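Once you've had a glance at the structure underneath, I'll fire off some questions.
Left out: one protein chain. Kept in place: all the others.
Order as written gives the chain letters A and B; numbering starts at 1 within each chain.
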Amino acid sequence: MVTGRRKFLIRGGLLVDSKGVRRSDLLVEAGKIAACEKEIDPPSGAKVVDARGLVVSPGFVDLHTHLRQPGNEKSETISSGSRAGVSGGYTALLAMPNTTPTLDSPEVVSYVRQLAKEAVLDVYFAGAITKGRLGESLTEMSKMAELGIRLFTDDGAGVQNGQLMRRALEYAKGIGVTLAQHCEDLTLSNGGAMNEGAVSAVLGMKGIPNAAEDVMVARDIELVRLTGARLHLLHISTGRSAEMVKVAKADGLPVTAEVTPHHLVLSERRLADFNPIFKVNPPLRSDADRLALWGALGQGTFDAIATDHAPHHKEAKDTTLDQAAFGMIGLESALGAVLGELQRQLADKVVGEGGLSDEQLMNLVGLFTWRPARIAQIDDVHGGPLVVGRPANVAIFDPTFKWRLSETEIVSRSKNSPYFDTDLVGKVLYTFVNGDLKLREGELCL
Amino acid sequence: MARSLVSISDLRDDEISHLVELSRIFFEVNSREIPKVPTLRGKTIATLFFENSTRTRLSFELAATRLAADVLTFTLSSSSVSKGESLRDTAETIESLGADLIVMRHFSAGSVQLVSSWLDIPLVNAGDGAHEHPTQALLDAVTIMDHFKTGKRLDGISVAIVGDVLHSRVARSNVQLLSRLGANVTLVGPPSLLPLDLSLWPVRISNCLEDVLPGCDVIYMLRIQSERFSESLMPSIGEFSRAFALNSERLEMASKGAIVMHPGPMIKGVEITAEAAESPRSLIRTQVRNGVGVRMAVLYWLLGANQGRLESIW
Partner (left out) sequence: MLPENGLNSGHSYSTASEVMASADVKRVLSRIAHEVVEHNRGCTELVIVGLQTGGVWMAEELCSYLVEIATFPCVLGSLDISLYRDDHAFRPFIRSSSTDVPVSVQDKTVLLVDDVLFTGRTVRAALEAILDFGRPNAIQLAVMVDRGHRELPIRPDYVGKNLPTSRSEIVEVSQEGVRILKGVGNGS
């Protein structure tokens, strides 16, 4: 892949990164940010991108993507998923290891690395904590770490055995990698298909109680206290879990946590007519939980908004709710869904002109960019800041653009989005991956 | 998509009232020497059962036969149809065969609604998982109305629904229908057999049957399945029966006029004793008999003159 073939001048945008918020032009050349000044005259041969009224941010980093390759290419491939990522403003994805075969050995790591050359953005991989994600014996983490794997998780399932999790944390600490946990006590979720609450009671559906998540969050926080190892908590869905994360952080424990757009935007009420599109794990919770997640987000409890992009082909969803697959796609709608919901909430509070303050904007961009980049340990290349010499991984979005996602426009190979009837606000119009323009005016240009 | 009956919430109040009237018309038909009318002659009604239920299936098939419809019977074991694709295939095949209506029972909640979204013909839900069983609720409502002579309402009637509410589609349909008709419904059972969050249910809750008995007009016993004990929802059959089975002594605690109901099949000695089930206060056999007329009413309403509407077609 030849990078940085062309020069681009991004003019008049509002730059938002870990350094702050400022109006500035940005020159991209040879794959890097070549200049960043208040006003830059277009050099010869530079293509000018008019970014007036737009936000220029580091390219988004998704900590939680299922790319389905190898094993389920009918639903997604590394290539198709990476295109969906670029459409959503992402320049880096962390692919989950629950593929077939499981990403649990150096051989599989080398194999998927080859496949990742098809990607139109930077794909990183998470390795499995246990072989086959069966929760029985640890994988050869240090060999995989040598090949560049920085994060390990059995996502799709949590490590059920407390002793094994303790050993995994200790081992991971020794080799300087991070473990990430899908918090779900399977004896409590017990085959449930949705949140256990008012809606499941009416539908007669078996439910997954909040406690299935909370119990494992509590256990793992205590294991971090015991071992001192770093732990990232995936897709927190309950108010109680968020509260525990907040306390753990206040105690100084090396715990990070992510929240998904769908747990912020949607609630169990969407399942009232059994629509399997809204079936996801952890399940969409009550509105009380959803609002508690927003509260935690406002207090800085979460370190990242991660999509848990989980593509499923049509047949996997076109069945009864109890038999349908868990998961929904999210790369293309992540920003629009979160900003859309935020706008709806702000409109209630009558914030000046309904716009975001600089601080809110910075917080939001941080959750999509530099903070997840640090957790994935890829912040040398991704997540900004937008300063001279850094790789030009940049997303440009219109924070006020109102739109609807339609099935025909979805780039992902699977169409299982829950947002077809939701107003989305904020759309990524340009994505630069290592200096190459991959998305122009909202259209892929590969 | 044709008008179907999936859930009690599909029915407006005036439609419920119309179905009650129609049911009584068919009770009269069923009391005749020749209990059969030619109303649905030429129509084909398919029964598609993914769960064993001889009683409900026979009740629907008898209802269809008494309306002179032809009956197609599909009984499938759950093992042969475990994937979504084959559910769709099966349903579409039945529609292609020329069925005018499908009566469906399935082990998954929401399955009947899903199939109705695929087809152009009406469906009648004969039980979908733990979700709903609307014709059972309709026949129970009419049975109570006719017993207490309350017309087309149940105002002031107190109903205790007892036992495994958590897994009961009968309870879900009955709670909705009976309370909409004005009845006061109390759910009685151990917390492990009641849903966790009942905030959307218009009911009172009790964990003690003996507390509730003196104040209720209808004691509605639910079936308890033996697998509930292997799931540790209750320690043993004996432990459950001790607290929640309806026996002669408990029946004595109920008010004089109280009646006993059960959707069947009963497991005598578990949730109800033979003496209670066969006592003069038991309407269990009336329920079975009324089931045919109520199902005739539903089939006629969906396939006959107004095809699931109330408005005159003019």
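FYI, a residue touches a chain if its C-beta (ideal position, glycine included) is under 8 Å from a C-beta of that chain, and two chains touch if they have at least 3 such contacts.
Bear in mind the structure is a predicted one, so any value in this text is a computation, not a measurement.
S.K.: Among the chains present in the display, which ones are touched by the chain that isn't there?
M.R.: Listed by label, the shown chains it touches are B.
S.K.: Have a look at B:P38, B:P235 or B:P280 and name the one touching the chain we're not showing.
M.R.: Considering all chains, including the one not shown, the answer is B:P38.
S.K.: In the complete complex, which positions of subunit B touch the hidden chain?
M.R.: Its contact residues with the unshown chain are 18, 21-22, 24-25, 28-29, 32-34, 36-39, 300, 304-306, 312-314.
The working rule: only the chains that are shown with their structure count from here on.
S.K.: I'd like to verify one number: the distance from the centre of subunit A to the centre of subunit B, where each centre is the average of its C-alpha atoms, in whole angstrom.
M.R.: Centres of subunit A and subunit B (C-alpha means) sit 46 Å apart.
S.K.: List the residues on subunit B that touch subunit A in their complex, please.
M.R.: 82-85, 87-88, 106, 108-111, 113-114, 129-132, 167, 169, 172, 195-201
S.K.: In their complex, what parts of subunit A are in touch with subunit B?
M.R.: 196-205, 207, 209, 273-274, 315, 318-324
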